[in-house]
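Input: one structure, supplied below.
All protein chains but one are shown at their positions in the complex.
Our next item is chain A:
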Amino acid sequence: MHKPQKTVSLLLTVLLVGAALSGCSGSGDKNDGEASQGASPSASAKPSESASASPEASGSASPSGLDTSKHVELQFYMLGDAPKDLGIIQAEINKMAESELNATVKFNYTSWTDWDQKYKLLLSSGQPIDLIFTADWTQYQAYAKKGAFLPLDELLPKASPKLQAFVPQDMWDAVKIDGKIYTVPATFKEYVTNGFVYREDLREKYNLPVPKDIASFEAYLDGIKKNEPDMQPLSMNSDVKTNLMDVFREINDDTVGGPLPYGIGIKYNKPTEVYSYWGSDEMKADLTVIQRWQQKGFFAKNVLNVKDTMQAPIVSGKAAAMLGDNPNRFNDTQLKMQSSHPDWKLGYYPFPLTRGFATPVHPIHNGFAIPKSSKNPERALAFYEKMVTDKRYNQLTQYGIEGKNYTVKDGYYKMIGDSTSNGFGREGMNGWAWRNPEFMLFDKSFDGVKEIFAELDKIQKPDIFTGFAEDYTPYQAERAALEQVEKQYFYPLYAGLVKNVDEGMKTAMDKAKQAGLEKVQEGYKKQWLEYTAANGIQ
């Protein structure tokens, strides 16, 4: 009798210790979770199958106009975190929608935690959703190609003629995937092209050149390093692909758009020539420059462990420059910096001025689609029409309640209180997609951005990259393997941490080739050339 009890209590003690320790290993668990999620792409990569299985409820309405005889509740999904006062706004919106459309809406937010995975689940699980945000960075093209969304071509004239007329025809054409419209694009024209961000006051003080290209930028950084030894010349963090490599290629290599996947290179001026950037002399030259920057100490040696945002060190004065940022975010950074250090100045030099042309955002960049699983697509579209074209709906969901959340003075938007006390900030619902230029209110500080936009307007050229919808199913396995290789072998190169660039590139290329680089690049190239031929891009 004694023996088993002893072992049991021993077992229990071990378990207790285990339990106590497991409390400390939270981050480890997280990684496990991510790994297992990443390991099952096959289950989630086919939203079309499960989506098409759900019934299509669109056929029941009468062909002329909108049938509002039955009350419905619409499920509206947006990314990010909901504003604090969302409940109040939702109630206000529902009061109007109830009487005008016989519909109520529920605004749902995914939060930024694992948003991409949740987005995938929302579209593939077949749960009824009526409106969902789409963008190039949420893989709109891929999802549309797989049939996750409802085609809107026939619904538009019936449910929302006003919206159809409001969005220009060329925008409708631009968002078409395989000849069908799947999303309602935003019509606000903006630029999210990069530009050098640098401390203008220091540039003046030490008489340094204005950064216009990589060479002058390096000269500027050299000057900072020499004169301000305590300062880190360049702000950089662990995401060296997005924040260093992609930006570097944008200014230096005339990329068609980006980020280009799988080490592929395509130039804006020669869009039909697809080459492998990985392993090219062009890459070697770029990496040599980055390695030199690393050796000169422009950014930290442990850059792959830096988890700061790019902007934070600029605001606090720890770093002097950023390789690239878009006009809007540059403006935010400048405002934040000047609120604590009014005597500092921040300069901006847009890449388009150097490259000779600027591409405004593609219509795909912000939009709303109706998933296949929607039970009330017509009412959803009619409601979305209200959100965009009806001033009451639009301003309520973009800026909150006038007098409570904001005031308008001389045509400028002004927030009441500050961002912690105010329950609904400007564009508090992340309403990038239903911005309507006619109703938009801007903070006075936005004038700076408008100036930059006006400058870029003069040299604008169309974005020929974002309309391309890649279908990676033929090389899905190789694609996943390649991602791993890039993380493991290319990131240290991107960070300038490999002593011998030649050798480092050779090893990385060998590994990439083993992972199936050629098959992936060939597949991508074929699809790209089909796309350029179909759209007459030369």
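Methods note: a contact is a pair of C-beta atoms (placed from the backbone, for glycine too) under 8 Å apart; a residue touches a chain by one contact, two chains touch by 3 or more; residues count from 1.
Everything below uses one rule, namely that contacts and distances are computed from a predicted model.
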Which of the following names does UniProt give to the chain that is not shown: "Betaine--homocysteine S-methyltransferase", "Heterotetrameric sarcosine oxidase delta subunit", "Malonate decarboxylase acyl carrier protein" or "Carbohydrate ABC transporter permease"?
"Carbohydrate ABC transporter permease"
Who touches the missing chain here, A:S125, A:T187, A:Q476 or A:N535?
A:S125
For the chain not shown, which residue from A:K176, A:R203 or A:H365 touches it across the whole complex?
A:H365
Any idea which of A:D253, A:D325, A:E385 or A:E478 touches the chain not displayed?
A:D325
Which one touches the absent chain: A:E100, A:D114 or A:D213?
A:D114
Going by the touch rule given at the top, which residues of chain A touch the chain that is not shown?
1-2, 4-6, 8-9, 12-13, 15-16, 19, 22-24, 26, 33, 36-37, 40, 43-44, 50, 80-84, 108-109, 111-115, 118, 121, 124-127, 135, 137, 190, 192-194, 237, 239, 242-243, 246-247, 258-259, 307-310, 312-313, 316, 318, 324-326, 328-329, 332, 361, 365-366, 419-421, 425-428, 430, 432
